[in-house]
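Removed: one protein chain of the complex. Kept in place: all other protein chains.
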Amino acid sequence: MKVDIREIEPAVYSVLRGGKSFTARVIPSLGGYLVEVDGREFVLDVRDPRDAARRETASAGAGRQNLTASMPGKVVRVLVTEGQEVASGQGLIVVEAMKMQNEIKAAKPGRVAKIHVQDGATVEAGEALLIIE
Amino acid sequence: MKVDIREIEPAVYSVLRGGKSFTARVIPSLGGYLVEVDGREFVLDVRDPRDAARRETASAGAGRQNLTASMPGKVVRVLVTEGQEVASGQGLIVVEAMKMQNEIKAAKPGRVAKIHVQDGATVEAGEALLIIE
Amino acid sequence: MFQKVLIANRGEIAVRIIRALSEIGIRSVAVYSDADRASLHVRMADEAAHIGPAPSSQSYLNVERILDAARVHGAQAIHPGYGFLSENAEFAQACNDAGFVFIGPSPDSIRKLGSKTAGRRVAIEAHAPVVPGLEEPISSIHQAKAAAREIGYPVLLKAVAGGGGKGMRRVDAEGELEAAIRDASSEAQRSFQSSEVYMEKVVVNPRHIEIQVFGDRHGNLVHLDERECSLQRRHQKVIEECPSPLLSAFPEMRAAMGEAAVRIARAAGYYNAGTAEFLVDSERNFYFLEMNTRLQVEHPVTELVTGLDLVHLQLRVASGERLPFSQQDVSWRGSAMECRVYAEDPENGFFPSPGKIVHLAEPGGPGIRVDSGVYPGWTVPIDYDPMLAKLIAWSPDRKTTIERMVRAVEEYAVMGIHTNLAFFREILTDREFREGNLHTGFIDQFFERRPARGEPDAELRAIAEIVAAHHAGVRTQAPPRRASSQWLSNGRASLLR
Partner (left out) sequence: MFQKVLIANRGEIAVRIIRALSEIGIRSVAVYSDADRASLHVRMADEAAHIGPAPSSQSYLNVERILDAARVHGAQAIHPGYGFLSENAEFAQACNDAGFVFIGPSPDSIRKLGSKTAGRRVAIEAHAPVVPGLEEPISSIHQAKAAAREIGYPVLLKAVAGGGGKGMRRVDAEGELEAAIRDASSEAQRSFQSSEVYMEKVVVNPRHIEIQVFGDRHGNLVHLDERECSLQRRHQKVIEECPSPLLSAFPEMRAAMGEAAVRIARAAGYYNAGTAEFLVDSERNFYFLEMNTRLQVEHPVTELVTGLDLVHLQLRVASGERLPFSQQDVSWRGSAMECRVYAEDPENGFFPSPGKIVHLAEPGGPGIRVDSGVYPGWTVPIDYDPMLAKLIAWSPDRKTTIERMVRAVEEYAVMGIHTNLAFFREILTDREFREGNLHTGFIDQFFERRPARGEPDAELRAIAEIVAAHHAGVRTQAPPRRASSQWLSNGRASLLR
């Protein structure tokens, strides 16, 4: 299928493919690229744990949720214990950042396999918090 | 007076001076800079004839108007002759560009000192058209 | 309702139509010439079709290429926007013949009203007042001279197929007549593929007030009241507003003009959007000028005041729906104004100023709408009309709308090309403008009485010097920061162009 691709602004592309028009924006994501096409994001060549986590939690398939911190913050309280069964939407960890306490919830039901942090811990972006299976 | 200047976007500056806030944008103008401050334009270190002309026609003081073409075009008709007295707003030259015929008018009354072009001539940006004194 | 619509236009109006299509759930097909591959309307459309080289005669005016694109992409209807083929009865006919709905009036209505001379005849039949002049195109210089003597100088030459002031010339004495006819004809030929011009009496410094009409294909026809477009330069509208300061003072005129407009439209079997243009003289007599058989550039001021979306309505009516309201349902609120932002240099005879937009900041916030056809980094091509965007402001009253417009103009920044933004600032703060004393000669008179501007504000100059010095320092010290050095080359390119 004929493809016509033009960089119309730095890192912004206009793509015409099969008569359809798309606008795509590219930024580097650790090790690969984060490409936004008509409002949908694609992470290509993934090495950033955050993006890995995001895609897993986002993806339909059940199973492992590898929860990581998306920015520097402080763990206010861990609400679960290892081995505990958790329901979808159940609170797991309260982290504070940007003057907000954020309760990280389970996206799907499962069992807490591993907790990497404890109350009061300071976490960096991308740092693993806990794993649910 | 205390001045705090920050480049907040490429070539865009936020300036705090004496407690007042200004936004200034800079682009190179041939040989110097065109600086826009709160909607007013300043040409600093002028070498570009266009800017010279622009500032003269814009400036209050009467006297010489050095009219130049601001873009490539074609002279459709010269409406005056050398030595002719012209009134403010009187049509001098009709130039066609961007599918429009543009009648260049006298900004102030004066006498046509020199005409550099004739009917049908092709002109480049910055090229002198005529001088009014 | 249609599933897919092709837009036979470019720039801000194509973008505006794409937005309406998206809101109704219709797929949009943009068309583009070689000069427009990177244009905003191509980026924003769902689909896009190349229709030829830069010259509009070979692309945006190329009926066959446009119909081919509609066929290939499977569009059911074609929106012509304004300008280009929008008032071309043959194009409307060709769309219909090829099985596409032309989003506008019937070819027959366009023929009846599209040409200025024909429109005058319809208006006369509809008992609407017209400006004294010829009912037929000029056929010879002798006929022209005779007519001019009878009408009395000054007279105005106009392209029969005209619009936007193209092919228009004022003639003050018989000596100028022949050259003026030649100029007007050649410009008319270039702009409308028809060299026909005719003659009207010049109404000295009239107001230009137009009435928006709207009809469906079931015989319902309403008017959406007026827009005042008296601020023009070289017969090109610059600022439009709704309501008109004059008609706000004399509302009985509004009713009379509205009824005249509807009578004319009805006489032409009109449907979809149309605009009846009137001249109003100093004694408040109004004369029908012409019917624009399409969406107007300045339609947003009517939208903001009536709360209607004219492009949504065009699509609904074109798909066969009935107008969802009647005349008495049309309600008004507040005051709206539009400034046409052009790539041109007001200090240089409003000369077009194409080139690369190296920096762009558009205004926003309460009461501000920007219908833009550009984006930062885009190069304004030299091939087409230099309008970049329309800046539209609304507020409960005209005074506040003007203050809001000034605020928005101050937020608006375009670097790399000249624009008329600074000029708007002057007009909007002009006392005569604020008092609503408008007429088509306003801008020429403004340039005459315009305060001679001495050296600009010393404080701002000081800031400019500080910034220039700092900027030069930053740029020359060490390895110049990369982004900026590209700006340098962009900037230079745009000024060299």
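As written, the chains take the letters A, B and C, and residue 1 is the first residue of each chain.
Heads up, the rule we're going with is that a contact is a pair of C-beta atoms (placed from the backbone, for glycine too) under 8 Å apart; a residue touches a chain by one contact, two chains touch by 3 or more.
From a predicted model like this one, the values you see are computed outputs, not experimental measurements.
Asks: Who does the absent chain touch among those shown?
Replies: Within the full complex, the chain left out of view touches A, B, C.
Asks: Pick from C:A128, C:L308 or C:I357: which residue touches the chain that isn't shown?
Replies: Touching the chain that is not displayed is residue C:L308.
Asks: If the missing chain were put back, which residues of subunit C would it touch?
Replies: Considering the whole complex, subunit C reaches the absent chain at 15-16, 19-20, 22-25, 44, 300, 303, 307-309, 311-312, 331, 333-334, 361-362, 364-372, 375, 395-396, 400, 403-404, 407, 410-411, 481-483, 485-486.
Asks: Which subunit A residues touch the hidden chain?
Replies: Those residues of subunit A that touch the unshown chain are 3, 5, 7, 9-13, 15, 17, 20, 22, 24-30, 32-42, 44-45, 48, 50, 53-54, 57-60, 69-72, 76-77, 88-89, 94-95, 97-105, 125.
Asks: If you put the missing chain back, which residues of subunit B would it touch?
Replies: 4, 6, 8-10, 14, 16, 19-21, 23
Convention: only the chains that are shown with their structure count from here on.
Asks: Across all chain pairs, which one has the most C-beta contacts?
Replies: The largest set of C-beta contacts joins the chains B-C.
Asks: Between subunit B and subunit C, tell me the centre distance in angstrom, where each centre is the average of that chain's C-alpha atoms.
Replies: So the centroids are 26 Å from each other.
Asks: Centroid of subunit A to centroid of subunit B, CA atoms only: how many Å?
Replies: For subunit A versus subunit B, the centre distance works out to 53 Å.
Asks: Measure off the straight-line distance from the CA centroid of subunit A to the CA centroid of subunit C, and report it in whole Å.
Replies: Whole-Å distance between the two chain centres: 47.
Asks: Note the residues in subunit C that touch 2 or more other chains, in rising order.
Replies: If we look for residues of subunit C contacting two or more partner chains, we find none.
Asks: Quick one: which residues in subunit B touch 2 or more of the other chains?
Replies: In subunit B, no residue touches at least two other chains, as defined above.
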